[in-house]
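Only a single protein chain was left out; the remaining protein chains are all shown in position.
Every chain is named by a letter (A, B and C) in the order it is written, and numbering of its residues begins at 1.
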Amino acid sequence: MALTSEQRAEIEAQRSEPQLTSRPTVAAMENLLFTPFEVLDHGFLRVVDYMGDDGAVVQAARVSYGRGTKKVSEDAGLIRYLMRHRHSTPFEMCEIKFHVKLPVFVARQWIRHRMASVNEYSARYSILDREFYLPAMDQVAAQSSSNRQGRSDALDADTAHQVLEILRRDASQCYDDYESLLNPEGRGLARELARINLTLNTYTQWYWKIDLHNLMHFLALRADPHAQYEIRVYAEKMIEILKAWVPATAAAFEEYRLGAFTLSAGMLKVVRRRLAGETVTQENSGLTKREWSEMAAVLDGAS
Amino acid sequence: MALTSEQRAEIEAQRSEPQLTSRPTVAAMENLLFTPFEVLDHGFLRVVDYMGDDGAVVQAARVSYGRGTKKVSEDAGLIRYLMRHRHSTPFEMCEIKFHVKLPVFVARQWIRHRMASVNEYSARYSILDREFYLPAMDQVAAQSSSNRQGRSDALDADTAHQVLEILRRDASQCYDDYESLLNPEGRGLARELARINLTLNTYTQWYWKIDLHNLMHFLALRADPHAQYEIRVYAEKMIEILKAWVPATAAAFEEYRLGAFTLSAGMLKVVRRRLAGETVTQENSGLTKREWSEMAAVLDGAS
Amino acid sequence: MALTSEQRAEIEAQRSEPQLTSRPTVAAMENLLFTPFEVLDHGFLRVVDYMGDDGAVVQAARVSYGRGTKKVSEDAGLIRYLMRHRHSTPFEMCEIKFHVKLPVFVARQWIRHRMASVNEYSARYSILDREFYLPAMDQVAAQSSSNRQGRSDALDADTAHQVLEILRRDASQCYDDYESLLNPEGRGLARELARINLTLNTYTQWYWKIDLHNLMHFLALRADPHAQYEIRVYAEKMIEILKAWVPATAAAFEEYRLGAFTLSAGMLKVVRRRLAGETVTQENSGLTKREWSEMAAVLDGAS
Partner (left out) sequence: MALTSEQRAEIEAQRSEPQLTSRPTVAAMENLLFTPFEVLDHGFLRVVDYMGDDGAVVQAARVSYGRGTKKVSEDAGLIRYLMRHRHSTPFEMCEIKFHVKLPVFVARQWIRHRMASVNEYSARYSILDREFYLPAMDQVAAQSSSNRQGRSDALDADTAHQVLEILRRDASQCYDDYESLLNPEGRGLARELARINLTLNTYTQWYWKIDLHNLMHFLALRADPHAQYEIRVYAEKMIEILKAWVPATAAAFEEYRLGAFTLSAGMLKVVRRRLAGETVTQENSGLTKREWSEMAAVLDGAS
C-alpha cells in the first residue's frame, strides 16, 4: 500500500466542512477531492482544488465569439469545434491543482512542462522519508533494441530478482548513510549536502497546478506509449480524473488528440493514391521506411 | 451608469444556485461573484471564479518546506516571510478569473502582461456595441512637461468641452460608418474589415484569468501613479477585491511592494552617511539629480 | 511604396560594419539583414538579428540524445524526426528578431502569441505618423455567409470605392483631430489621451523576438487560410525568411505541419474502412457534415 495510515490521516485532516459556493461546481470532482489515488509502489495523486467545468470553456469561447453562437451550437458541439481547430485559449479558463508523490527521476521528466506552477517538498529544509521506487516484477525490462529510449520485454524472473535486489540494496545503503550524515549527534552535515547521497528513485512530493489546455498537452505527451512507464501511470490516472471533471472536453480530447493521427504531406499523397485505387508500396511511396511503417501501423493495423 | 439593464440581466442569469463544495471558499468573495463593479463611463469588472485563499498559499509553501514549519510560524507570518524574500511560487497556487469591459486602448496596455489567459470578444465574429470611452471633465488633461509619457493638470472647462466634443463626434461618425459598412442590405462589408474603422476608445470585453503572484505583479505596475489613469482605475478596484479574497497576502503586498521603496547601491551609501550624522547634498551624493529627487521625495517627503 | 526615403535612410544607418564572429552564421540571412520587405500599403518586416541555424537544432538535440546518434542519423533526417514526433525543445535553441510596421488591428491579433518578446512604439511618449491601412481593391470583400469570421468575394468596384472612401475619410478626420488635440499652441491634450481618437487601421511598429519553435507555431496559425488576410501576408513573408534561415527545418515544417492533415479518431475509422474497400457515406460515417466535408476536401480534393 502506497500510503501509510499516518499520511492518510494527515490528508483527511485537510478536508474542510463543505460550504456553499456560487462558483461552477462538479459533483464528480467533489467526490474525488481528498481521495489519494495510489500510483507505483509508494506514490499517489490527489486533486486538491479545481476551477471551472465544461461550461466555463463554453462561456469563455462565447465571449470571444459574442452573442451569435448561443443559438446555433450547443456546448459539446462547440467544445469539439474548439478542439478540432486548436482554439486553445478557452481551455485555459479551467484550472486544476494536484498533490503528487513521485520518484525524483519521474519528477525530473515532469518538471520539463513549464506551463504549470509547482511547489516541491524541500530537502534543504526537511528530511526526506525512507521511500524509494522499486519496479514491479513485470516492469523490470530489457533495453529495447528497436527504440533507443525505450524498454522491451520483462527480464526473466531470476534476473529480475537480482536487479531488484541491487536497486533495493543501493537505495537502502544510500539512505542509511544519508541519515547517518545528518545525525546532529554524529556528523551533523547540512541537509542540502546530505541529500546528494540519495538515489534517483527516492520519492519526493509537490503541489502542481495547471490549466486545462496545458494539462491536455502534458497528457498527450505523457500518456503516449513512448513515454516512460513510470510517468505514464500518473498520466493515465489523470485522464480518468479529466473524464470526471470535464466530460465533454475529455471526449473531444480523445477524438481529436489521443485517438487521432497526423498524416504528413507525403503520407497524404499516399492515402489519396490508395483511395483512388492505386497500389502503393514503400518503394514508390516517397516515404522513408520508418514513416511507412508508422503509417501502416495506424491505417492497416500492421505493426 | 456603465451597465445597461439588459447587461445586468444577462450577468444575473449566469448566477447559478449555490452548491456545496469541499474546496477552499472565501465568504467575502462569494458576495462579490456576479457583482459588476463599474469602472470608467461604460466599463466594468466582475469576478467570475476564484481558486484558493490565504491558506492555499501556506499549504503549498509547507509542502516545499515540509512538516517543520507547522509549529514555528503561523500563517500570516509565513505569508509575510514569503513576500519579503520573494518566494513567489506559493502565490501561484491561487487563481482568479475576471470578466472585464474596457476600452481598446486600455486592452492594448493590459494584454502586455503575458502570464495570464484571455478570451476576448471577437469583432471578426460579432458586432461591437456603440460604446466608447469619453474621459470625465477632470481627466481631460494637458501633456505633462516633466514626464514625457504622462498627463498634467486638467484643461480649462472650455477647452475640455471642445476636446470631448471632438472625441464624441469622431467616435460617433466612425461607428455610424461601421454600421453602414456592415449593413447586409447595403455594402455588406466583412466584419473583420469594417471594424478597422472604429476608434481606439471603443469598448471591448474579455475573460481574463491569472494567478495570484502574477496578479500582484500586474497590480504593482498598473496601480502605480505612473500608470495611465484609465488602466489604474481597474487596478485599484482589483486591489479592493484582493483584500476581500486573500487579506493576509494583500496586507503583505502593501507592506513589501506597494508601500516599499528600493534603495539602489548608491542611495544606500547616502542613507548610511546620513544616519551616521553626515550632511549629504546631491552634489556630493554620487547620485544623479533625478535619483536624488526620487529618493528625497520618499525619505524626506519632498517632491 | 510602403517606406518613405527617410525611413529607408534611418534603417540603412543602423547597418554596422560587418565583423568577424565565431557564432553560427547563415550567409542567406546576412543578405536579408537591414532589408525591409514591404507588406500591405505602409507596413514592412525586416530581420534585425538572428541566433543559430539548422546545425544549432541538431547540436541541442544531440546533447539530449548523447553521443549515440552521431553515426546513425544525418542532420536533415534528425530534424525531420524531431518535427514528426513533436520534440520541440531543440527548435527553441534558435532565435530571430524582427522590426515590424503593422496596423493596430493586426497588432492586436499578433500580440495574442505570448511566447515572444515585444517592444512597441509608445503613443504615450511619441506622436504616431499619419499612416493608416486601406485595403487594395481586391481585398474589399463581403462578409462570408458560410464562415462567421471570414470574408467572401470582393465587392463590386463601385461599392469598393465607396468603402475605401469612407475608410479614408474617417481615418483622415480622426488623424486631423488627433493633431489638433495635441497641438501645444492649441489644446495641448496629453498624448496618452489624444491617441484614443485614432482608428484601428493606424500603423504602429515594434521589435518582436521569438524562438524558432514558437515562430513555427505562430506561422502555422497565421499563414493558415482561415487567418485574416492582413496578418497572413506577414506570416507568408516570414515563411520565405524561414526558408533562407533554416532550410532543413523549413522543409520539415512544410512536410509535417503546413502540408499535413490530422485525422480524428472518427476520420481514421472511415479511412480504414475505405482502404479496406468499403464505400462510406457521410450518413454511415459517424462524422458530422462539417467533419465529413473538411475530410473530403483534403482526401478527395472536393470542397
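Quick note on the criterion: a residue touches a chain if its C-beta (ideal position, glycine included) is under 8 Å from a C-beta of that chain, and two chains touch if they have at least 3 such contacts.
Note that the coordinates shown come from a computational prediction; the quantities given were computed from them, not determined experimentally.
Among A:H85, A:R130 or A:R187, only A:R187 touches the chain left out of the display.
The chain not shown here is touched by just one of C:E95, C:D176, C:E236 or C:E254, and that residue is C:E95.
Take chain B: the residues that touch the chain left off the picture are 65, 68, 84-86, 89, 112, 148, 221, 226, 254-256, 258-268, 271-272, 274-275, 291, 298-301. Not every partner is drawn; the one left out touches chain C at residues 14-16, 18-25, 30, 33-34, 48-52, 56, 59-61, 63-68, 89-90, 92-93, 95, 97, 99, 117-122, 125-127, 205-207, 209, 211. For chain A, the residues touching the absent chain in the complete assembly are 103-105, 107-108, 111-112, 114-115, 118, 122, 124-125, 133, 135, 139-144, 148-152, 155, 159, 162-163, 166-167, 170-171, 173-174, 177, 180-182, 184, 187-193, 195-202, 228.
Here, only the chains that are shown with their structure count from here on.
Two copies of one chain, chain B and chain C, touch each other, and the residues they use overlap strongly: the shared fraction of interface numbers exceeds half.
Rounded to whole angstrom units, the spacing between the C-alpha centres of chain A and chain B is 35. Centre-to-centre spacing of chain A and chain C amounts to 33 Å, using the average Cα coordinate of each chain. Taking the mean of the C-alpha atoms as each chain's centre, chain B and chain C sit 30 Å apart. Counting partners per residue, chain B has 118, 122, 125 as the residues that reach two or more other chains.
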